[in-house]
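Only one protein chain is missing from this complex, and each of the others stays in its spot.
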Amino acid sequence: MVQKLDRREFLQAASAAAAVYALAACKPQTVEVEKEVTRVVEKVVEATPVPTSPEPITANINMALNRGDIGDAGEPGCSGAVNSYYMNYMMFAALVRLTDKLEIEPDLADTWSVSDDGTVYTFKLKPDLKWSDGSPLTAHDFEWSIKRNLDPKMWCGGQFWQLVDIKGSRAYYTGENTDPDSVAVKAIDDLTLQVETETPAGYFIQVCTLPAFMAVPKASVDKALEINQEGRPQDWWKPPLGIYSGPFMPVEWITDLRVYFEANPYYAHGKPLIDKLNIHMIQNTATVMAAYEVGELDMVDLPETEYLRVIGDEELLADMVTSKELGVQHLVWDMGVPATEDPRVRQAFACAIDKDTLMNDVLPGVGSPAYQFLAPGLIGYNPEIGQELRYDPDKARKLLSDGGFPNPADFPEMLINYGAGSTLYQTMFEAIQAMVQDALKIKVTLVPGDQTSLGVKLADMRYKQPLVWRQFWGADYPDPHNFMVVLYTCPPPQAAVWETPERVLCNPKFDELVWQAAAETDNTKRAELYRLCEQQLVVENPFVIPLYYPTRHRLIKPYLKNVVIIPQSFVMIRETTTIEK
Amino acid sequence: MGRFIVRRLLHAVATLFMITIVTFGVAKATPGGPFGFDDPAVQAHLPIEQRQRYIEMYGLDKPIPVQYWNWLSSALQGDLGYSYSFKNETINHIIARTFPVTAKLGVIASAIGLTLGTLIGVTAALKRGSLFDAAATAWTVVFHTMPVFVLAVFLVIIFVVELRWFPITGWGTWKHAVLPVVTLLLGPLSSTIRFARAKVLDVLGSDYIRTAKAKGLPRTLITRRHVLKNTLIPIVTLAGPTIAGMLTGSIFVETMFNVPGMSKSFVGAAGSRDYPLIMASTVIYGSLIILMNLLVDVTYGLLDPRIRYD
Partner (left out) sequence: MVGLAAIALLTAASIFAPWLTPYDPLQPDFTALRESYSWAHPLGTDMAGRDMLTRVLYGGRMSLAVGVTAQLAVMFVGIIIGAISGYYGKLVDTLIMRFTDIMFAFPTGMLQIILMIAFGRGFPQMILAMTITSWVNVARLVRGEVLGFKQREFIEAARSVGARDRDIIWRHLFPNLIGPMIVWFSLGIPAAIMAEAGLSFLGIGLVPPTPSWGIMMNQGNEMWRALPHMIIVPAAVIALVMISFTMLGDGLRDALDPHMSR
């Protein structure tokens, strides 16, 4: 999923990785208007279930971990890729968490309230919280962890955006203010944590589910023996140093091979029913499928290339669980290239791609065609947006001609970079190449390979000839703000320094609308503002060409019960998940 | 003999030195850096101190010869530095974790491949024209021509999915190692068979065997004293290339069977332009090959008295 190309590491982290929570079917999150204490009925789980069978219940799942992911996996404040998020959620707990319906439910917090002006959040923790070694876990742990994540010496700058809404965070992070107490996160007492945001932000409670808000054990961090190359204490999250607040605790950790977990007896929601959770890290798709078919793995992500086989195989099809992913695969324009300066040229390109044929016929099961940036289910999603840029070769030729190229032969060679060359993307982009060449009669060249790998360097290609690259944005939390702000505002809030704006074309109109929408609390008005944002981003002055909303398929053995499918992103193994053979 | 070894050792060191220069040169001539370091769009998001830190940590502000010297001097002290892509592991640590796995795999596969290959090859040649000979030849043709990565998929489908003889997830027990070893050794096995068979036939046709036969020596004695001895010596030379081939072959095998070895980490390093890790892997593989060649030369000398060292 990590195939971001441009502002790599961080954004990559943020976006690609960004793992996609979604709004349950058109039911917008309404926590922002909650003022009073919310008490969500807690699932009552026996704190220490007496094992009835002598055999421990063991689940085996696979994550196709990328190399970079595992490096961040233990440090929630620096975590940005989908797989490291997953590891974080296994090991540590935040204040609140998402349900399978994308509602917010308490994790370590018991209740929370928001002040009248919408800026002060007060969390009451559950009483008697404990780390996995039995020592007490208090609000002070949260205060310490959040401030630690903002410490400029933590060097995990890319993930700063998760905490950027907190008052005083920017000044402390950029070193303008060196006093940690200037950050508005405060433990009033052992059970009460107060967080103040800079401005009212309706999406903030959703942001609180992100790993940067997890409590990290100071005791373990202090015991760390080694400093990693970015200057952070390392390996404190691995056995034997680590103590944990999440449902599972790692007992064996072998990079590039596997992480074995055991249930945390002191988890706030009760000890998980699964005693042992084995996460394997197999990347080869054929190997993953073989391992699932022989029963060595109980749950795997279905490789897109195996979809066609699985739908023809009754046995496997019965295990397939499909969900829509709250994210969008899109092409990003390299702005500032003379040939594509006229918006009509970029619109022409969008009109030349037949997304319906592409997604329905060429790549069945991969996703549904997208005409706008926000995914269905989000506030501001409006099926009418972007329809004027549907596939229409005649219109495409006209737009190109109006945009200054009446003779397509004058148009310079166009480059498409699509990241790592898996069969899926290769087929997809070979088809797109043919579509564009047929419709516009221009020359299109494919440039496979990640920006940093395999002999392609996107930075070397930029600003010279027409160029688009494939990018995936997956939601970190189910709010349109997350889609709009991180990649295409100038400067994006997470940028610590912004020295090169002249190389990035900005759209001030778009920026203004995004910030207006962020501060708005009325959902109808927000929806309208996001519609205007979309109009700018996708139609009027297109920075991006949306391609499709991905569909995720997983194979889950029928005996693995009660997995929590957080739409479009994770299949969580939580305290109630179990195996009944 | 002693002088020869010393000279070869010095020579080996010089070669290794050149390898580092070549690899370092290639690495520096191509773009890429830690965490998108040289990309202005990424830099915009880095706090200035952090950028400074990267520069200092990797010594990127120094002239390239100085960078090379720094790398070399710390490498000589046994410190291979930091990888660009593994934030929490030094390269020493990565190598210590992955190298034994690859080495074990390679040694077992080479040992089996060379011994079995010689046995089959010699037998086939001695029984030339028999059914066994034909089968051996057919075998070599098939496995000589099939790419390792295709072979690997075949084996997974047959032995894991269909027959369920071996596990595929994880690593650690002998059962996990069977398929990788088999995949790895099939190629070298067939080249050894070909080589051994050809050598034996060569020897059988030579004058001294004819003389021995003419003298009326028993067949078994001829085989043992002349044929085998004169065949086995050249086969020793195969060991070097075979082990080198194992290293390349294991790139595919380790990815396919999810073996946590060094080749897998090399491919990953190559994929993410992790030059420090690429350097380290190349140097280690290079020294291994140099060492193997040295050993082969020495062994060859011990086995064949006609060879003189001077």
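For clarity, chains are labelled A and B in written order, and residue numbers in each chain start from 1.
As a working rule, a residue touches a chain if its C-beta (ideal position, glycine included) is under 8 Å from a C-beta of that chain, and two chains touch if they have at least 3 such contacts.
Everything numeric in this text was worked out from a predicted model, so none of it was measured.
*Asks:* Sort through B:M57, B:A75, B:V178 or B:L201 and give me the one touching the missing partner chain.
*Replies:* Going through B:M57, B:A75, B:V178 or B:L201 one by one, B:L201 is the residue touching the chain not shown.
*Asks:* Would you indicate which residue among B:A75, B:V153, B:V178 or B:I209 is in contact with the undisplayed chain?
*Replies:* With B:A75, B:V153, B:V178 or B:I209 as choices, the missing chain is touched by B:V153.
*Asks:* Pick out the residues on chain A that sit against the missing chain.
*Replies:* 285-286, 289, 303, 305-309, 357, 361-363, 420-424, 426-427, 430-431, 433-434, 446-449, 453-456
*Asks:* State which residues belonging to chain B touch the missing partner chain.
*Replies:* Residue positions of chain B that touch the missing chain: 11, 14-16, 18-19, 22-23, 26-27, 29-30, 141-142, 144-147, 149-150, 153, 157, 198, 201-202, 205, 244, 247-248, 251-252, 266-267, 270, 273, 278, 281-282, 285-286, 289-290, 293.
As a working rule, only the chains that are shown with their structure count from here on.
*Asks:* Indicate the whole-number Å distance between the mean C-alpha point of chain A and the mean C-alpha point of chain B.
*Replies:* Using C-alpha averages as centres, the distance is 40 Å.
*Asks:* Could you list, by residue number, the parts of chain B that touch chain A in their complex?
*Replies:* Interface residues on the chain B side: 31-32, 35-36, 38-50, 53, 57, 82, 85-90, 97-98, 153, 156-157, 160-161, 164, 167-171, 255-258, 260, 264-265, 268, 270-273.
*Asks:* Considering only the defined contacts, which chain A positions touch chain B in the complex?
*Replies:* Against chain B, chain A makes touches at 6-11, 60, 62, 67-68, 71-72, 74, 152, 155, 157-158, 173-175, 228-231, 234-235, 254-258, 280-284, 286-287, 290-291, 293-294, 296-297, 450-454, 457, 459-460, 491-492, 494-500, 503-504.
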